[in-house]
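As you look at this complex, bear in mind that one protein chain is not there, while each of the others sits in place.
What follows is chain A.
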Amino acid sequence: MEAIILQILNGLDKGSAYALIALGLTLIFGTLGVVNFAHGALFMIGAFCAVTLQRLLGLSHQIVDETRKDFLGNPLKIDVPYMHEWFGPEIGQSIIEWSVPLAILFSIPIMAFIGIAMERGLVKHFYKRPHADQILVTFGLAIVLQEIIKYFYGANPIPTPAPPAFTGSFDFGALVGFDANTIIYPYWRLIYFSFSMIVIAGVFAFLQFTTFGMVVRAGMADRETVGLLGINIDKRFTIMFAIAACVAGLAGVMYAPINSPNYHMGMDFLVLSFVVVVVGGMGSLPGAVLAGFLLGIVESFASMTQILDIFPGINQIIIYLIAIIILLTRPRGLMGRKGVMEE
């Protein structure tokens, strides 16, 4: 029992990342009808927003401390971060340590800008072209984006620690009445899960309860009619693209402490996220979220040693295997609608 709960918990954080990326992919697909292969790159850029902010906050300058000497007797040079100077050592230090959560605020304008620039500058010209062309051009864009990041940040993963308050683990088992030390779970993963739930709920609430969201949903159902009613649906869809980019970016920002960001993390997640979208059902938002968590948890179960003893290597292929089975038995995915991508 404990093992099962532990695996579910382990699957949640990866599942959250899948769900967030798949949600953004589905938003773009549902509104604009574009298959965005550059979405993984947006996730990666989000993670590098966290890296950038961490570096910016950590900027320091050298001052010479006359009171302390190094071993040669020269005055010691020490690096003093600007944050320490401006806010005092304690507050300054905690600002530096909290750079990842702060990067949420930092990344939203950046991701929104990238999203709008991408839609207006590139994707807009591909609405009338075949899906294969859309896949190819966004695939090219993904290569370009990740190479730019590689040029500036290098090819190695960059460790981006979470705030020290969240670095530890806690005993989830003791909390819900099992024996102590059976279910240990890191704080940050729990935070990642809660954060992604908030983002997902926010996106759904935005679509469900605001006038803007209502218009967007109407536009998803019948773009032409909404346009004929005198609503500038293109502008709203551009904003939805920006929101989807922000969702991917936020998923990336918060994922940075779990997995040190490197330039190809986007591609790694992209392939899986597409599988998630297809399993969930192309164009279905709840399907994307559901499939994201489901596949995350299934993957985590497949990594259990008991299961690996029976089916060696199953954890590597389980997601693809499920995707193949689902696509062949339920061609529209778990919650797919009729008439999406069936031409």
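Assume a contact is a pair of C-beta atoms (placed from the backbone, for glycine too) under 8 Å apart; a residue touches a chain by one contact, two chains touch by 3 or more; residues count from 1.
Criterion: contacts and distances are computed from a predicted model.
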Among "Leucine/isoleucine/valine transporter permease subunit", "Heat shock Hsp20", "Aspartyl/glutamyl-tRNA(Asn/Gln) amidotransferase subunit B" or "Na+/H+ antiporter subunit A", UniProt-listed name of the chain not shown: "Leucine/isoleucine/valine transporter permease subunit"
Residue among A:Gly140, A:Pro159 or A:Gly227 that touches the chain left out of view: A:Gly140
Selected residue (touches chain absent from view) among A:Ala50, A:Val278, A:Ala291 or A:Met335: A:Val278
In chain A, positions touching the absent partner: 35, 122, 125, 129, 131-133, 135-137, 139-144, 147-148, 151, 267, 271, 274-275, 278, 282, 312-313, 316-317, 320-321, 323-324, 327-328, 331, 341-343
